[in-house]
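The complex appears here without one of its protein chains, the remainder shown in place.
Here is chain A:
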Amino acid sequence: MRELLTSLGLLVLLSFAVFVGVDLLPGDPVTARLGATASPARIAEVRAHLGLDRPVLERYGSWVVGVLQGDLGVSASGRPVASMLSDRVGNSVLLSVVTLVLLVPLSFGLAVWAAWQRSADRVISGGALLLVSVPEFVVAGALVLVFAVSLRWLPAVSLVPVGSSPLSTPSVLVLPVLSLLLVGLAYAVRVIRSSAVGVLASPHVEFMWLNGASRRDVLRQAVLPAVLPVAVQVWLVTGVGFVGGAVLVEKMFGYPGIGELLVSSVRTGDLPVVQALVLIIGAAMLGALVLADWAVVLLTPRLRVAR
């Protein structure tokens, strides 16, 4: 309960930081929209029309009241922000969930394998290091080149028909998911592997070996309990990172998620959309961290007893 209240407090602070922070960003939706040659009178007229001439605290108050009622405000384009986000949030969550579903077993399996076998470690750790060093867009570009341009197995662009979910044409998900997966996998494998290596080198495991424990017993009784809390945190934070952090991947594949919307909104200075998106992503990250904390407590008997 205490964590929940703390999180709520943090969310309020986050909302204020988001609103004021985004408002302080250089850029103006009115001048970005009207262009270089709009007269000062015209700029003032549109600014007043959008309510941007009011003090920031007054606007923050109205915004909070609106958010509590499910109203995220009106975009500089004149459309309600909530309707602009409705489908896109779902699409980004879908991309993230599918990636996460693949990431969890793969990262855990590869990391533990790497920690267990020195020969596998060279390949897995080397590959992870390579992928961590390569920017997302290079990974995505290479995948497009191989699977779409040359082999023609998969679509190069994630064109989703109007009114459909990306699930109706699953092939459009493959390359974006693979791009995110490879990058996320590299990070997750490295973190989980170091945790597993630490456990396998511990006196506790050494004692188990000396007592004739089987590999299965060591894995189940020593490695899993020690590594899972770390892995869960990595997965949750990486998963939320996929929702808001897949900006380049969404742009490259034309995937209709919030990452692409965030880029176009920052570009045009559409503050209400940026504020809503940053709040949603921030709240999701906060939620993931709280869940991760709970998961650590649940998976660590010592911490459970301490409570």
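To be clear about the criterion, a residue touches a chain if its C-beta (ideal position, glycine included) is under 8 Å from a C-beta of that chain, and two chains touch if they have at least 3 such contacts; residues count from 1.
The criterion applied here is as follows: contacts and distances are computed from a predicted model.
A chain of the complex is left out here; the name its UniProt entry carries, from "NADH-quinone oxidoreductase subunit C", "Cbb3-type cytochrome c oxidase subunit I", "Solute-binding protein" or "Copper resistance protein CopB", is "Solute-binding protein".
Across A:L261, A:V278 or A:L299, the residue that sits in touch with the chain not pictured is A:L261.
Residue A:V146 is the one among A:V12, A:V101 or A:V146 that touches the chain missing from this view.
Those residues of chain A that touch the chain absent from the view are 25-29, 31-40, 42-43, 45-46, 49, 75-79, 84-85, 87-88, 141, 144-146, 148-152, 155-157, 159-163, 251-254, 256, 260-261, 263-270, 273.
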